[in-house]
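Below are the structure tokens for one structure; questions will follow.
A protein chain is absent from this complex, but the other protein chains hold their places.
After this line comes chain A, so read on.
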Amino acid sequence: MKLKTKLFGNVYKFKDIKELLAKANEEKSGDMLLGIGAATISERVAAKVVLSELTLEDLRKNPVVPYEEDEVTRVIEDMVNEKIYQQIKNWTVGYFREKILSYETTGNEILRISKGLTAEMVAAVAKLMTNMDLVYGASKIRVTGKANYEIGKAGTLSFRLQPNHPTDSIEGIIASMMEGLSYGCGDAIIGINPVEDTIENTKRIMEAINEFMVEWRIPTQTCVLSHISTQMEAIKRGAPVSVLFQSVAGTEAANKAFGINKDLIQEAFELIKKHGTAPGPNLMYFETGQGSEMSLNTDHGADEMTLEARTYGFARKFMPFMVNNVSGFIGPETLYDGKQILRANLEDHFMGKLMGLPMGMAPCYTNHVNTDQNDQETATMLLAMAGANYYMGVPVGDDVMLSYQDTSYHDDATLRELLNLKPAEEFFHWLIDMGIMKENGKLTGRAGDASIFLKK
């Protein structure tokens, strides 16, 4: 294993794979804060050169957190398909990049290779890619998920309806829900982030949105994004819900800070299989984002992008219905500006798909980051080209409960039109029946009038 190279006569040396992976990253404020990012642009490129010559075997043997110390490492390592790994272990990372991009390699072949990968391999190959490589590579890979209905199929683009309310008023939640549905948003899921993380409140919201879904015969699924243990209790007390949610991260210590571990997620998965309202087989919804480990002081000195790939490795154990990436939510200490957020978005979408996950994206921003609506819309369009399964839908992008900006109902409708994509099949037919969408996928004249749902 060679950890040294020369550029223009200057020698660049790297201590170990963890340091190399960090320095091969495009610039991120989170890596700079930890003091692990490349010191110069040349050092960054030198790290990419060295990384391109390592083999996938080198990366498997050097996880950024040792197997003995970390549950996430163990989950990923123990899931590797050894037959497939044997076929690819001598590939260099540079060759792996070309293999993914090659005309000869289909999306299904990439998904087969995926079973032999660990997170460090996934992060490494993404570090060699440009933004367009990341879009092109990801665009080959289709991963669908099915809870009640299947989302993520070719030719479709779906949306999570996110009708949050600052005091969890059911009336207010339903109002934003009606607005979203009237724009064709909600085929991925209807999911509410509650303010108050209690069993009673979670149950109350689960009941209200389920009732609305059933009454209007909406072909979708529901979810309430309180802590997973709160949701589990609500289900045990009879609350109807399709999918369970949890934020997950790329180290055992970060997951512990989130109040979860592998066993708890497994227990939740078994519970929802037995007592959820949806047949599945995919019944978990995970949220992730670069920088969460660092912000919880649980990063083990590893870079935020590699830790994000580990998060995906952990998530895939539970065959999720959807994985949503919210890089951009934490703030400028992890991703400084629009350029860094956009890069992280494209990396995360690609890495998630390469890990075999049904990735959706929330290209979002807080008010203390050096970015704006234009940057966010650019990221959104690129991710749609890359083939993200779904986005969020927030009224005018302004989440009045979480206080950040995300994609809007209007953005959702626009993206479908731009790329000639339709909603998930059953939801599409429902929209046509409701008179909200035409057969050609465009909005009708009554779309955008939420009061059409006031009839019952």
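Just so we're on the same page, a contact is a pair of C-beta atoms (placed from the backbone, for glycine too) under 8 Å apart; a residue touches a chain by one contact, two chains touch by 3 or more; residues count from 1.
Convention: contacts and distances are computed from a predicted model.
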Going by UniProt, what is the name of the one chain that was not included in the view, given "Ethanolamine ammonia-lyase small subunit", "NADH dehydrogenase", "Multiple sugar transport system permease protein" or "ABC transporter ATP-binding protein"?
"Ethanolamine ammonia-lyase small subunit"
Of the candidates A:Met32, A:Met79, A:Leu111 or A:Val195, the residue in contact with the absent chain is A:Met32
Residue touching the undisplayed chain, where the options are A:Pro332, A:Gly352, A:Gly387 or A:Pro423
A:Pro332
Where does chain A touch the missing chain, residue by residue?
29, 32-33, 163-166, 169, 171-173, 175-176, 178-179, 183, 331-333, 336, 366-370, 372-373, 395-398, 400, 403, 405, 408, 410, 413-414, 417, 443, 446-452, 454-455
